[in-house]
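Notes for the one structure printed next.
Up next, subunit A:
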Amino acid sequence: MIALLARDLRLAIRAGGGFGLALAFFLIVVTLTPFAVGPNTATLSLIAPGILWLGALLACLLSLDRIFALDWEDGALDLIATSPLPLEGAAAIKAAAHWLTTGLPLTLAAPVLGVLLNLPPPGFLWLALSLALGTPALSVIGTFGAALTVGVKRGGLLMSLIVLPLYVPTLIFGAEVARRGAEAQAIATPLAALAAISLACVALLPFAAAAALRVNLR
Partner candidate 1 sequence: MMPDLGKYALWVLSAYGVSIALLATITVLSILQSRRTRRALQAMEAGRKTGQGESARSATPGTVKEAANG
Partner candidate 2 sequence: MSSPAAASPPLHSATTSFDTTPEPLRLAGLAVARGGVPVLAGLEAEVVPGEALILRGPNGSGKTTLLRTLAGLQPPAAGTIAPGAEAMAYASHADGNKATLTVQENLGFWARLHGLADIAPALAAFDLAPLADRPAAALSAGQKRRLGLARMVLTRRPVWLFDEPTVSLDRDAVARFAAAVTEHLCRGGLAVIATHIDLGLPHARTLDVTPFRATAAPGDAAHAADAFADDDGSAYL
């Protein structure tokens, strides 16, 4: 298990690994928002949690099709499937690698970018916490989407169409925690719901992803 994680992390960091792409995309989306919405800081701070969450979600979505496509093309996926490592483990590890290279950096960068959007002070902590809880779900749902569409040439768009509706619950609860945190309201329920969804996804979706991989490897 760790061998696959170590290899994927090394690949991501190596030249052309695409480690910084999601972060750069996130930065661009956040900087574009005031151009679209106008520089009025009052409106910006109102929509800051939502925009930051949506930016992080789209950045996650962007880097999903790399999860299996590279190993599919150079035959590594076949060899990993014949190795003692079960496909469920491989799917979970791929999701963890995606989270470490995309979800975690986004979670750390979001508060910094919050300054750009004039995020109210109490919001910083809750934004980071909600993203920390939400991005694992985004990664593992994305891994499931990637496993479904790995056989499809240029399946990136198809995968987004499949994965985005699956992101709806996490986005709603995550953005709600960030917004309520920013406005210092009670956040117990959305926080619990967000954590519950993430835990359920991380626990169950690798099995669905592995089933999809087995079908595609046939």
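For anyone wondering why these and not others, all candidates are chains of the complex that A comes from, given by their letters.
Following the convention adopted for this analysis, a residue touches a chain if its C-beta (ideal position, glycine included) is under 8 Å from a C-beta of that chain, and two chains touch if they have at least 3 such contacts; residues count from 1.
For clarity, every value in this text was computed on a predicted model and none was experimentally measured.
Novice: So subunit A is shown by itself and the numbered options are 1 or 2; which of them touches it within this complex?
Specialist: Of the listed options 1 or 2, subunit A touches just 2.
Novice: What residues of subunit A sit close enough to touch candidate 2 in their complex?
Specialist: Answer in residue numbers: 2-4, 6-7, 10-11, 14-17, 71, 73-85, 217-218.
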